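I have a structure here, written as structure tokens, and I will follow up with some questions on it.
What follows is part of the complex, with its chains left where they were.
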Amino acid sequence: MIVLFTDFGLEGPYLGQVQAVLHQQAPGIPVINLFSDLAPFEIQGAASLLPAYAACFPPATVFLCVVDPGVGGTRPGVVVKADGRWYVGPNEGLFAMLARQSRQLECWQLAEPDGASASFHGRDVFAPVAAKLARGGKVPGVSVPVGCLEQADWPDELFRVVYIDRFGNAITGVCASTVAPGMLLEVNGQAVQRARTFSDVSPGEAFWYANANGLVEFAVNRGRADEVLGLKAGTVFRLKDG
Amino acid sequence: MIVLFTDFGLEGPYLGQVQAVLHQQAPGIPVINLFSDLAPFEIQGAASLLPAYAACFPPATVFLCVVDPGVGGTRPGVVVKADGRWYVGPNEGLFAMLARQSRQLECWQLAEPDGASASFHGRDVFAPVAAKLARGGKVPGVSVPVGCLEQADWPDELFRVVYIDRFGNAITGVCASTVAPGMLLEVNGQAVQRARTFSDVSPGEAFWYANANGLVEFAVNRGRADEVLGLKAGTVFRLKDG
């Protein structure tokens, strides 16, 4: 299975062009759009979602990951093998949190193929590599130390709203398992309590919970957390004693 | 064929995560996104669209239907077999109109599987059942009388705008065949006449017609009915003598 994790948008020609390459070069292998509307260029947020959302997928899944403000520049692409799954994309930090959370990690650096466009490496560089890996082919790159992976100095948990979904729920970059029992989360001056799920609080009430992928998510039962709590992508929050 | 009929949104990770489960558990079976942007939590509107849009599909098609404001609560999931097609989803009224319009109807109640998340039953409860049915497996539930199906006391026809499409056309919950010849429809104080299709009226003119799935739809030739007639999801209308 090939999984797309990008900021390409659902609109326009980009997803379709990448899918066309994949269907031609890896015929019969399912292609799943996991995230197509990651915030453009926001590498740190995307990096904090990747391990949580990749964990559901079976070994040997190939993730094509593109959030790439530096496209056309000199940064090389990479292939990462982490806990049995493959990841392909630009080496700009997108794999930083994945690397930190993985038990087994290998890394390869990609050469840019002749004839690649200067602006659409997702289609011209990374999709052919993803197709090859999905077919069981050899990694088309040079093995490099995992220290080559752009890691930046980001904290382990990102106390920031990363993605607002269609319902107004706010997905964050914090693993819910790292929040001690009884702690509140304070956002925009409001203290928000934990609940198990929507139906455990009153209609209109805000809460936070461990979402279906284990991340802290702000929500409102039968309402919109973005409106009730004044949240948007980038809103920061912090732990607060209960 | 598995057909998705949900309010998950096209955005974000939800559709992709459901599709990943389906591709793993029902390999090779096509998955179609029929509606992914039903109005969040608006069960009655979705229920009025379902029979009209399901009728195009062949027998044995499996519909995964999720509009589920009560997720995580105690309401059980159901499997419905109606006129040879399968439907899987929460028992909150979404199948009420389908049941009323079907000649043959059977119903099963689902148990919640161990390990299901509290907030994403589409992925954890309903998708595995849909995959099993699509593979031709036995219904994984307990047969129950069709009276168990949540039916509410909704009228047969819903005189309300249910969905505004990209072109500004307004799909309603009324079967066009129930409107007597010569009747007008009155909406926002305006009397709207019936036409066969767009090209039968002048550019800019509003009309209603039996859309390609047999429902009453307000439209404007080369224009937007939502703007011309002031329509949005939820706008009510009524029959008026011509």
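Chains here go by letter, A and B, matching the order in which they are written, and residues are numbered from 1 within each.
Everything below uses one rule, namely that contacts are C-beta pairs under 8 Å (C-beta built on N, C-alpha and C of every residue); 3 or more make two chains touch, one makes a residue touch a chain.
The structure displayed is predicted, hence computed values, not measured ones.
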2 chains shown - copies of the sequence in the complete complex:
3
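Following the convention adopted for this analysis, only the chains that are shown with their structure count from here on.
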Between subunit A and subunit B, what is the separation of their C-alpha centroids in Å?
31
Touching residues (chain side subunit B, partner subunit A) in the complex
7-17, 19-20, 23-24, 27, 37, 40-41, 69-74, 117-120, 123-124
Within the complex, which stretch of subunit A touches subunit B?
1, 3, 10, 30, 32-37, 53, 56-58, 163, 165-167, 196-200, 209, 211-213, 222
